[in-house]
Structures are given as C-alpha cells and as structure tokens.
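Every protein chain except one is present and positioned as in the full complex.
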Amino acid sequence: MSAVNADARNRLLLRVALLAVGIALVAAPYVVSSFQIGVLSRIAVFALFGLAFNIVFGAGGMPSLGHAAFFGLGGYIIGIGTVRLDAGIITVFVLALVLGAVLGAIVGVLTLRSHGVYVLLLTLAVAQALWGLAFQQVRWTRGDNGIAGIERSLIVPGDATLVTFYWAVLAVVAIFGALVWWFQRSPAGVAIVAHRESASRLAALGYRVSAYRIGAFTVSGAVAAIAGVLYASLNRFVGPENLAWTMSAEVMLFAIVGGAAFFAGPIVGAAAIVTLEVWVSGFTDRWLAVLGLTYILTMLFMPQGILGLVDDRRRAWRARRDGREAAATSANASDALTGSGGMS
Amino acid sequence: MGSILGHILNGLSFGSVLFLLASGLTLTFGLMRTVNLAHGAFFALGGYIALDVLRRTDRYWFSLLVAILAATLVGVLFERLALHRVLGKELPQILITVGFAFLIADLLLAYYGGRPQSPPRPPGLDGVLRLENFAFPHFRLALIVVAVVVWLGLHLLITRTKIGAMVRASVDDEPIARSVGVKVPAIFATVFGAGTALAAFAGVWGGAFTGLQPGSEWQILLLALVVVVVGGLGSVGGALIAALAVGLLDEFGKWLFPSFALFTLYAPVAVLLAIRPQGFFGKEELT
Amino acid sequence: MTDLAVETDALTVRFGGLTAVDGVDLRVATGHRRAIIGPNGAGKTTLFNLIAGQVRPTSGTVKLHGRDVTGLPVQARTRAGVARTFQITNLFDELTVTDNVRLAVAGADPKVRRTFWRPLHRFPHIEARVDDLLEQWDLAAVRDERPIALSYGQQRILEIVLATAGQQRVLLLDEPTAGVSKSEAENLVDTIDALPRDLTIILVEHDMDVAFRIADEITVMVNGEELVTGPPDTIRGDERVVEAYLGRDESDAA
Partner (left out) sequence: MSAQAVNTSIGALASLALLLAACDGAAIDDDVDEDAAGTVTVGLINPLTGPFAALGEDVNAGFEMYVDENDGQLAGFDVEILSEDTANDTAIAIEGIERMLDQGADVLVGFVNSGVTYGASEVIREEGVPLVITTAGADDLTQRDASESIFRISYTSSQDSMPLGDYACNELGYETISMIGLDYAFGWEAAGGFAMAYEDAGCEIVQELYAPLDTPDWAPFVQQIDREADAVWAVIAGADAIRFLQSYDDFGVELPLIGHGATTDEQVLDEQQELAEGVITSLHYTAVIDNEFNDAFREAFEAEYGTTVSQYSDNGYTAAMAIEAALEGAGASDRDALIEALGDIELDEAPRGRTYFDEYGQAVYPVYIREAVEQDGRWVNQVLDVYEDVSQFWDYDPGEFMSGEPLEERRGTWAD
C-alpha cells in the first residue's frame, strides 16, 4: 500500500520535473545569449541522436560504432534534397525516415551473425564505406567541399530566426523522443531488451530474435537520420565529417556518460559532453586531450554513467531510510548495469 | 614482365608495412581479447620519439631503441593504471583505448607541432635495386623480410612458449590462473607492452614509409583494423596473409580502378564480417 | 499412433568427430511424462536441443503431434507447441518478473508480439492472463522485483511459468531441480507434479528420486544412444542401467 503511494508520488514528481525542464528549455531564449541558444540546439539534436543510438546500444546491447552512417545519411538527404533537387521539407523527413530505416535494416541483417566487438567492427566498416562514397561521389555530394546553403526556414514555419529554429528543433526532438519512448515500452521494444538479456530464452518464447535485432537497427536508423536532418539544418551544411567515425564514437560516449541503461542517459550525456567541450575549448586548444581523458575517467570511475551514479545514491539513500541493508542489491544492480552496456 | 613483377613486389612490400602496423594489434587481441584502438597512437608515439632522439643524437639505432622502450613503458603503465581495471570487459576497454588515443595524439600535436614529418629510412637501406627495366628500393625489400621475421617471432612466442597458454588462461578465468601460480598482472603488462613495442617499431620503420602527421593515429589504426579483421582477430598468420593480400589488392586495385579506393577498401570488409565474422583465418567463436 | 506428442526418427547429430546423439527413436504419447536419464555426456541436453530446435540434426526427423518440424527454427517450434526450460536458469535479468511473464504471454499472440507503437502493459487480455499466472504460481508478491532478487527455487518456477505461459502442449524440463535446495526442490517437484495432465512433459533429470516420482516412463541414454525405455519399476531393476551408471561412476571417481 505504501508502495502504491510512493509510486503515485514518484509519478507526480516526474511530471512536475519534466514540466519544469520543458518550461526551462522553451523559455531559455529569453534568458541566455544567442551563442548559448546555438549550443542548446546542438545538445537537443545530439540528444535525439543519442536516444536513437541507445535503442541498439543500451537497450539492444549491440555496440554499434557506425551510427554516423544514419546521421550523415539524414544530413545528405536534406542537403541533396533541398539544395540540389528542390525537395520540400515533408519529403525530406519522409525520405530520411524511410532511407534511415532501410539502411538500418541492412546493417541489422549484416550484423545478425555478429556479437560484441564484431558488431562494432562491422558497423564501423559500413559507415566508413559510406564515408568513402560521400567523399568521392562528387556529382551528388560535392565531395570534400560538402553541401552548404541548407535553409533553416524549411523547418520553421514563418520567420526563421535562431530562436524560432531552436524551438522548432526542440519540437521535433520532443516528438521523436516521445516516439522512441513509446517504442521502447512496446512489446517489440521490451523484446529488444529481452534479446540482450537472453536471446535463447526469447526464441523459446516464440519470438524470432533476428527480427527484433533488425527492428532495433531499423527504428534506430530512422530516428538517427531525423537527427541528422536537424543537425545539417542547424549547421546549414553537410559534409563527409557528418559520416566520420568520430561522430559514431561521440554518440556512444553520450550514451555511456549519461548512463546507457537509462532512457534519459543519452540526453544527459549529450548535455554534459557538449557543455564540457564548449567550456574547455573556451580556454584551451587542447580540448581533444580533455575529451580523451573524459573517455578514460568515465569508463574507470563511472561506467554506469551519471544517471547510474544518481541511481546508486538514491537507492542507498532509500535503503538507509528504510533501515534495510541495501549494499548487496545496490551492488548487484550496478554490476548488472555495467554489464548491460557491454557485450551480451 | 618487369612491370608485373614490379607490381607484385610493390604489393608485397606495402602488405609488409600493413602487417607491421597490424601485428601488435593482433597480438593484443589474440592473447588478451583486448581491441586496442590506441594502437595508431602508439605508432605515432614511437615515430615521433625516434625522430626527436635522432635529431638530438644523430644515432639511428639508438633512437629506434629509445622509441621502442619509451612506447613500451607508456604502454605498460597505461595497461597497469587503466586497462587492467576493466579486464575482460570489451566495451570499456575499447572506449578507454579510444580516449587514450585522443590524449596521446593531442599531446604529440601540442609538443611536436602539426607539420608532416617522416622518420628516415634505416642507414644502409637507402639504395635502389636497378635491373634493366626495373627498379626496386632496398628498403621495400627489407620490409618484406622484416615482416616475415616478425611473423615468425610472434608465431614461436605464441606456440612454443607457455606465455600464450598462460595469457589465455588468465583471460578466461583470472582467479584460477592466479591460483595455479600465473602472475596475471605481469603477464598482461608484458603482452600489452609487446604490442605497443611492435606499434612503436612500426612507427619508426612503417613511419619511414607512411610519414607522420596529426591524424596518422586514426589512419594507421583503420588500415591495421582492416588487416586484422580480414585475417581474423587474433590470428598472427592470418594477419600476415591478409596484409599481403590487401597490399596486392590495393596495388592492383589502384592500377585497375583508381577512383574507388576508399569505398573499395571498406565495403568488402563489411561484407566479409557479415558472412564470416571471425575473418578468413580466425577461429570460430561460440557466442 | 497419431496420439504421439513427440516422435523422433533415427535422430542423429555429430559435432566434428563426436556423435552426440546417435539414431534415437523417441516416442512420447500425448499427456505422458517421460524422464530421460543417463550419465554425463550421454547426450540428454543435446536431444532436448534437437527437439526444441536450438540444434539441427545431422540426420533423422523430429515430429510434433505428427507434424514434421525438423527444419523449423526455435520460435516456430514454440508456436507449434513445444516449451522448454534451460539447465542453467535463463531469464531476462534486467526486466521485472511481471515483464518476464508479459513477454511470455505476448509471445503466443502474434498481434501483440509485433506491436511497436503501444506499451506492453496496455493490452488488457495480456494483463489479465499475467495477473492470473502470477497469482497461480505465488509470484504476485515479487512481481516488481528483478529475477535476481528471487530465491533460486522461485527462479526455476518462473522459468516454468515462462515456458507454459503460451499454453504450449509439450514441456521440456532440463534438470529443473539442479542447484535448488532440498526443501525448495520438494516444493518444485510438487509444483511440476501438479501441472495439468494434458501437458506432455519430457524432463532430463540427474536426481533419480525426482525422475522416478514424476515420470510415467523413463528413457536411459548412454553415449548418445537410447539404452532402454520403460516404466520406472522396470528401469530400477535393469542390469544394463546399473552397469552404465556404475561403470560411469567409477571412471568419474578415478
């Protein structure tokens, strides 16, 4: 009975907190500078990219190092579509969803026989191959020069200022973020997590495991491509760097730093890493070294991410309050989380 | 005739460079199950240190030795202080090595600047073998020999000494390995150190071939990964055959269809991984 | 004879040079309970894997209720009515007990199984069945826990719940009491014994007492071959069985 009360209270707390974050984000332009609006926009786009990635990584347990492929694909769809072919924004979004999903399905099929580090290498190879295509198929991509002049006004109805564009990005991110949330709670979404925990058990329950693996990549690819569309319109540019493997590594870092086992992990991770980058590059050119240290320290001391730490604290606090010995469960839980980000 | 022979020798010598780049990577993976994505950074570290010492002392072999020792030391420290703490966890290992690569490469850039540099060829190997209608540099011939020697050394190390078995036992079950008297930390540090030593050697000899500049660390890593993946993760013999095959393919591929080079390298690797994740010569893994 | 739930014909599988299962002709009538016993390495679990679909035979066929399923993958056999538990507990450790059961129930319903736009807990008919199962198996109190928080006996029970949630007609139990404490094992055997009689059960068991208590018939396997099949009493007195076990035990002890 007290559990029910606590549950209701938590729900209420959650809604209030979400509302507060939402209001703060929407109202941010009235408080912060235009530079900071740019940074917030970037965080929002990366958060969506991270959510998409985490379907495969955190939930599905498949370490992709090739998600830049979907992200860059989305960028080139809006780049080639609007700058070279005069397509409308609806077409761009539909194409990004469809082609992102198709590429996702292909990658999903290719990785069916792979596990762990082999998934990582395979996805890396696919993304690198696409990078090579983008670099060399100059007639379409303009190669190294990339495609500039992507209009932000495509996404914003009416007047495209930095602020209205930011709101538009927030809206798109919120919509697709909510879709990812629904997806992850659906039977298919839960089955993807279950496949990570035990593929043999899932198959014995009547699920075709390969379909759920492919499904994870498909949905992930589609949403990542949407994030790529937003990123290209934020920069008004798309080039081979949108497909670079460092982009794939960075999105993995977002998920891990935030906490891959949590839905909001990639959001928190994107906010933390982008903020760190912006802050560090403000006073030193050695921000790559700082980024490198971040990778190392995160894996050594915070493998379950920021939310994992928060979660541990909360469990410990609650355990103390309940006067229960909680060390064991907490330790177990965090072990499980660490493992879940890894190879199944 | 001379032209075909030239192409074959070229392909083999480039393949030998690829094998040198990949040998340390395949060693650490094969024995420790650790994918060291900082491999390219150790390559650069070796190359830059050798150049630095050479400029100060003008003694080639001394600078080569210093570079290898210094990189090995860094590798051993890195293994002890960071990598060892995530023993057996693939993903944390991968991200830690990525982070270390960023760190090392950025510090190298800060210290040595960004101008392209190139460690010199070893003394005495500057010449060119010239036959009638055919020229081939001594250094490239030497690389082929060195690749075979390195392969032989690794092969013997793994099959003829107990170290291979001890390392594998330690990876599979550290407590048991400890209980039968294997000094697990020392073994891992040694193997990782050997991997970085090979990377540093590749940085000096392979570096004389490929040059050094910011970004080399990833370029070299990606090349090495292709070789290691094609050969089969952890298979030293596989890596040698794969390196030579990729070298020859690259040679003839560029000769026949020069414009698709980047794409042609990665697309077949992706397909190979999809069909045979363990590569051509890797052992099937039960997972 | 059409009443056979499981029927294998000359079922054989080789791994490299090793013949793990060698020409086994297993026939289990619908509603019967069959135990498969034998020394370690006799091929019992492999035989299970062949029936459930985890392993494909080198030769021979597997029929379920008269239908040839030899070429079907695991999930298709599950849908054809075979359920199984695993020798080592095999649950979704990061999901709650409820979600474990939900997935099991949803697995039998293609419409739900393939849904990706509606939360798993918003299917009333699934929820009703999940609640029933949790009640029926005394798991309601731990429904929000992760499996790891359950006792080992409860985990084994949860496995049986998952396996039977889709109302399968053949249940394969792979050493259900292995690693379970004496008192919990007792409880577990009672639970298995109380399963509906129209459910065909095949179990691999090390513990003779359990096998003899549950099974209507017992098959003894040695070196991948079927040594003898018969009612418990016959088996108990069969010299070949004693010899197989004793011979094996001696070599084990050595």
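Every chain is named by a letter (A, B and C) in the order it is written, and numbering of its residues begins at 1.
FYI, contacts are C-beta pairs under 8 Å (C-beta built on N, C-alpha and C of every residue); 3 or more make two chains touch, one makes a residue touch a chain.
Just so it is clear, the structure is predicted and the values come from calculations on it, not from any experiment.
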item: Where the missing chain makes contact, among the chains that are shown; value: A, B
item: Contacting the left-out chain in the complete assembly, out of A:F183, A:F237 or A:Y295; value: A:F237
item: Residue in contact with the excluded chain [from A:A211, A:L276 or A:A319]; value: A:L276
item: Contact with the hidden chain (one of B:G46, B:G75, B:G99 or B:P137); value: B:P137
item: Chain not shown, touching residues in chain B; value: 3, 6-7, 10, 13-14, 17, 106, 109, 113-118, 128, 130, 135-137, 140, 209-216, 219, 223, 247, 250-252, 254-255, 258-259, 261-262
item: Chain A residues touching the omitted chain (full complex); value: 7, 10-11, 13-14, 17-18, 20-21, 24-25, 32-36, 38-40, 42-43, 135-136, 138, 142-146, 148-149, 231, 234-237, 239-241, 258-259, 262-265, 267-268, 271-272, 274-276, 278-279, 281-282, 285, 287-288, 306-307, 310-311, 314
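We take it that only the chains that are shown with their structure count from here on.
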item: Touch-based graph of the chains, sorted into line, ring, star, complete or other; value: line
item: Greatest separation from chain A - chain, by CA centre; value: C
item: Computed distance of Cα centres, chain C from chain A, in Å; value: 40
item: CA centroid of chain B to CA centroid of chain C, Å; value: 49
item: Cα-centroid distance, chain A relative to chain B, in whole angstrom; value: 32
item: Shared-contact residues (touching 2 or more other chains) in chain A; value: none
item: Multi-chain contact residues (two or more partners), chain B; value: none
item: Residues of chain C touching chain A in the complex; value: 52, 54, 73-75, 78-79, 83-84, 86, 90-95, 99, 102-104, 106-108, 112-121, 123, 144, 146, 148-149, 162-163, 165-166
item: Chain C contact footprint on chain A (complex, rising order); value: 3, 182-183, 185-191, 193-194, 196-198, 200-209, 215, 219, 261, 329, 332-333, 336, 340
item: Chain B to chain A touching residues, read off their complex; value: 35, 82, 85-86, 89-92, 94-96, 98-107, 110, 218, 222, 225-226, 229, 233, 259-267, 269-271, 273-275, 277-278, 287
